[in-house]
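I have a structure I would like to understand better, so I am pasting it below and will then ask my questions one at a time.
Removed: one protein chain of the complex. Kept in place: all other protein chains.
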Amino acid sequence: MNKIKIFIIIACVFIVCGCVAWQLVPSNYQWNNAGFSAVLPQGWMKFQSPAALLFLTKDGELLQSISFFREKIGKELPISKKKFTKEMLSQELAETLINELSLGQNKHNFKVIENIPVKLGNYDAFRLTYSFNTADNLKLKTVVYGFIKKKFIHFIQYEAAEQHYFDKDISTFDKFIQGFQILR
Amino acid sequence: MRKYILILFLEAIFLSGCAGVPIRKNTYFDNYFSSPREVAIMPIDFKAYKLTAGGLREEMDEWEMQTKNLLLNLVKQKLESFLNIKVSIIESNVAPELKRFLNEQNGLYRAVAQSIITHTYAPVATFPQKLKYFDYTLGSEINQINSLSTADSLLFLSGSRTYWTGGKIAVSALSMIAAAAVGISVVPVGIPDWLAVSLVDTKTGDIIWFKYYGQPNASVGDLREPDVVAATVDSLLKDLSAQK
Partner (left out) sequence: MYNRIPATLKITLLLITCLFTTSCETLNIQAIGKQQKFNIEDDEKRLWKRSDEFEEILNNSGFVFSDSELQVYLTGLINNILPLEVKAIGCSVKAYVLNDPSFNAFMLPNGVMYIHTGLLVSLENEAQLVTVLGHELDHFVSRHSLKFFRNLKNTSAFYATLSAAAIAAPYANLAGLLIQYSFLSSVTGYSKEMEAEADRGGFDAIIKNNYDIQQSVRAFEVMEMQIKEEKIKEPYFFSTHPKIKERIRNFKELSASFKDKATYLGKEIKADLYNNKIKDIILENAFLDIKKNHFKSANRAIERFLKLEPQNPEGYYMQGELFRCRGEKGDPDKALESYLRSLEKDNNYALAHKALGLFYYKMKKPDLAKKEFQNYLLLAPQAEDRGYILKYLQELNL
């Protein structure tokens, strides 16, 4: 098919889907998906992402985001080629993730700030906080919770520009986590 | 996820050419220059490229320097002609610690500017709350710049311009002619040219005024030419002249 025609189709699909790709979260909005639920922060924008179960931002995805995504256990990680396994302690899960992130050439000055065990519902999880900067000198800080449920390792992540934005919305993320439920 | 977001941003650049008035401002812009203010011009972040017949894009330092010098002089002149505005310039040649600080501020500014363009200009990705309450900011950490400047606000100017070589134009024309001969219409898809200018309050870090100027495929003009730059600067800064 003619490449220009493909481009135009994609642009049209984007224009059409774009109208529904971003949705404003109203107050007390209860989100439910894949056996999880949470109250989403009012006034944030929700994106229909194929790459994540949930993706939210308030000011723009480069400035701050809350996302929830998962990877199949036993799948080889792209850089380290290591795998998450069901038998791993949450410390080992965290170390495997740190391993993978630290090898990423797009994460400059990668630094682990905190790595602690936590409970999410009845599940053993880890909470990892790290910082890095992009090649464009944007300093980012990330908090990620990780836990295994059934055949997946799940991640709930808050990432924001370290200057101003991280501190501004961390309490929103903490509230989100407190309300996060693992249903089945 | 980031690749997906980059596609979104490029689409925003592409589609925002269709958008109307390019100005964004926060609640206190209208009275900002009702009293005298000093505006410091940040080092201009402008890239100029040459696009060859083969589609190779080469960054052209000489053209960049030419445009940056023109922009700096004309912006300074224009601002000085406005009431209540005193102008200074932030030099890029500073001590390593300050250079690191400026790089970080620029890094954050670029992310904020991209967010403004994507989510307040592009129809497909507009955030209605951000359009209604334009409250983008770099945060008050920016006031550490007072070791370099005592200005009340900083003017950020950034952009990109790609110049097609004669060969590229010829190849493109050839494609169009050849395709037309067999009944296909070809739209030459280029890399969007754009310019953005903003005022950032040094105390709060708030983006008090932002203007984005750019269209896909159409040129923002030859910014190596003084009269084109002069006209561009007039257009970019005219809102500030309304401040009396």
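For clarity, chains are labelled A and B in written order, and residue numbers in each chain start from 1.
As a working rule, contacts are C-beta pairs under 8 Å (C-beta built on N, C-alpha and C of every residue); 3 or more make two chains touch, one makes a residue touch a chain.
No experiment lies behind these values; they were computed from the predicted model shown.
For the chain left out of this panel, the touching residue among A:24, A:51 or A:116 is A:116.
Within the set A:25, A:39, A:53 or A:103, the residue that contacts the chain not displayed is A:103. Residues of chain A that touch the chain left out of the display are 3, 79-82, 89-91, 99, 102-103, 105, 108-110, 112, 114-117, 135. Taking the complete complex into account, residues 52-62, 165-167, 170-172, 174-175, 178-179, 181-182 of chain B touch the chain not shown.
The criterion applied here is as follows: only the chains that are shown with their structure count from here on.
Centre-to-centre spacing of chain A and chain B amounts to 30 Å, using the average Cα coordinate of each chain. Only residues 1, 4-5, 11, 14-15, 103-104, 106-108, 110-112, 114-116, 118-119, 123-130, 136-141, 184, 186-187, 189, 205 of chain B touch chain A when the two sit together in their complex. Across the complex, chain A meets chain B through its residues 2, 4, 7, 11, 14-15, 18-19, 21-22, 24, 43, 45, 49-52, 55, 59-63, 67, 133-134, 136-139, 161, 163-165.
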